[in-house]
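One structure is given below, encoded as structure tokens.
Of the protein chains in this complex, all but one are displayed in their positions.
Read from first to last, the chains carry the letters A and B; within each, the first residue is number 1.
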Amino acid sequence: MNTNSQEDRVTVSIRDGIADVRLNRVDKRNALDSAMFSAIARVGKELANDNNLRAVVLSGNGASFCAGLDFGGFQAMAGSSGASKDGNSPIAESMEVDSQNAGSMESGAITHLAQQICWVWQEVPVPVIAALHGHALGGGLQLALGTDIRIAHPTTQISMREVHWGLIPDMTGTLMLSRLVRDDVAKDLVFSARVISGIEAHELGLVTRVSETPLEVAMQIAREVAGRSPDAVRGAKALINRLSNAGAAEHFAEERRIIYGLIGKPNQVEAVTANFEKRPAKFEALQN
Amino acid sequence: MNTNSQEDRVTVSIRDGIADVRLNRVDKRNALDSAMFSAIARVGKELANDNNLRAVVLSGNGASFCAGLDFGGFQAMAGSSGASKDGNSPIAESMEVDSQNAGSMESGAITHLAQQICWVWQEVPVPVIAALHGHALGGGLQLALGTDIRIAHPTTQISMREVHWGLIPDMTGTLMLSRLVRDDVAKDLVFSARVISGIEAHELGLVTRVSETPLEVAMQIAREVAGRSPDAVRGAKALINRLSNAGAAEHFAEERRIIYGLIGKPNQVEAVTANFEKRPAKFEALQN
Partner (left out) sequence: MNTNSQEDRVTVSIRDGIADVRLNRVDKRNALDSAMFSAIARVGKELANDNNLRAVVLSGNGASFCAGLDFGGFQAMAGSSGASKDGNSPIAESMEVDSQNAGSMESGAITHLAQQICWVWQEVPVPVIAALHGHALGGGLQLALGTDIRIAHPTTQISMREVHWGLIPDMTGTLMLSRLVRDDVAKDLVFSARVISGIEAHELGLVTRVSETPLEVAMQIAREVAGRSPDAVRGAKALINRLSNAGAAEHFAEERRIIYGLIGKPNQVEAVTANFEKRPAKFEALQN
């Protein structure tokens, strides 16, 4: 079976119960735009309802897994504008427009769309293994953290990059990160927004295994899992998730509350503008 | 003091406030049968109420700590039967009979008997140190994870083996595992059911220390703890357990709900039958 979705932003091929899902926006290193958000969420939902499914492998076509949010729109504008305190700069307006789709929530959901593309892999009741290479930055890393097991090439560039842009990891990332690393490591990675290699990511706990051939290893794990009783595997994932995802709905709501207090505000716009202008940012003190 | 229990399935020797508890079914590598379940739970309960106790060391006589559930009954039948969809195969019936004792719950308990043999070591208010060697498989590993500190011989064969039998770790194992390892490691170990050495178990966090003489090291730790103020040690265990065992009752209920949906069902019987017939299993898709 082959299902190609939404302008081929994501391709899916299912064989022997294993779904081979690939981000497919090669010219942009699989950066997340509005169409990519919708495509990933739709594919995940379809797989979550497939009773024949045994395992999923999620990877990226081309040079990278996923370079994160598509900042192309901002970049074009960065030359012409500065941050304005009323938030009416072109950059701020662009962010608000771009986040409208990402921020949409279905009735009854505990996630908005940008969170859902990460969370849906926890809703898929079978094991989901991510194969990382090239870049897994920002939203791309959060997407990877939403899967169950991560295999990374040693040279993969990995970062919780959001604070660099005046943002926070708001796509389920703080919950997912807290399941993997100590409190101080999570804070260090998020505060510094530093880029680490697949090797360091493995040492810190963001990555399950390092391999020169991450997609092959991910497929191998998927085949092993697919040989187990599907009832037992689904039951085990449900039980482990029950613990590690406790309180997810409330936490995701808090992620949304905090991010909406940041997007388009003077300090966030200044972070983006200064980055594109390659100068140190000048931030204001807190207002309240 | 020496208390030998229930056909000597478990022996207890208390000296200087330290209980030396040994699984004692040497010819079966201390595999868990109905009598062993009862004996471990009874010994644990006695120790939990001993105000003179300072520490407990739990180990296995003979070649192994504990090889897990006793599948002897199944094995004898495996040649003569196949799985039947109505669950009336001899294997399925045998499982139901065997699980009747393991599934019994005392009034007011948060565990059934199979969970209780692991959980009771958290209820024992003094430190419990397990010394592992040979095998710690399936229920045997869950028993070890129920103790506070684990010392293992480097060659110990360790596995969350349940999924191999079409089951899940249902003896408190998913909660206990989640206190020790990252979410992805827990899933990898449970999904794959792979057997790891004491050395790898230490690297992953299942084992506190590796030693060529695990029982001696466990006894040494017990002696050190026994030299501390018993009030302080009990208070410290209570406080740490308060955090790491939060929500235990609800989680154990969920373990029971999921395991009762697996035992004796076609895919679980097929897992067992295929294992004994040394052939790949043929599983059915989910029914719902």
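The rule is simple: a residue touches a chain if its C-beta (ideal position, glycine included) is under 8 Å from a C-beta of that chain, and two chains touch if they have at least 3 such contacts.
Keep in mind that what you see is a predicted model, and the values were worked out from it rather than measured.
Novice: Out of A:18, A:47, A:163 or A:240, which residue would touch the omitted chain in the full complex?
Specialist: Answering carefully, the residue with contact to the hidden chain is A:163.
Novice: Pick from A:35, A:185, A:199 or A:238: which residue touches the chain that isn't shown?
Specialist: Of all options in A:35, A:185, A:199 or A:238, contact with the hidden chain holds for A:185.
Novice: Determine which one of B:224, B:250 or B:277 touches the chain that has been left out.
Specialist: Among B:224, B:250 or B:277, only B:224 touches the chain that is not shown.
Novice: Touching the absent chain: which residues on chain A qualify?
Specialist: 162-164, 166-169, 174-175, 177-178, 182-188, 190-193, 247, 251, 254-255, 258-259, 261-262, 265, 267-268, 270-271, 280-281, 283, 285-286, 288
Novice: List the residues of chain B that touch the chain left out of this view.
Specialist: On the side of chain B, residues 51-52, 127, 148-150, 179-181, 205, 208, 221, 224-225, 227-240, 242-244, 246 touch the unshown chain.
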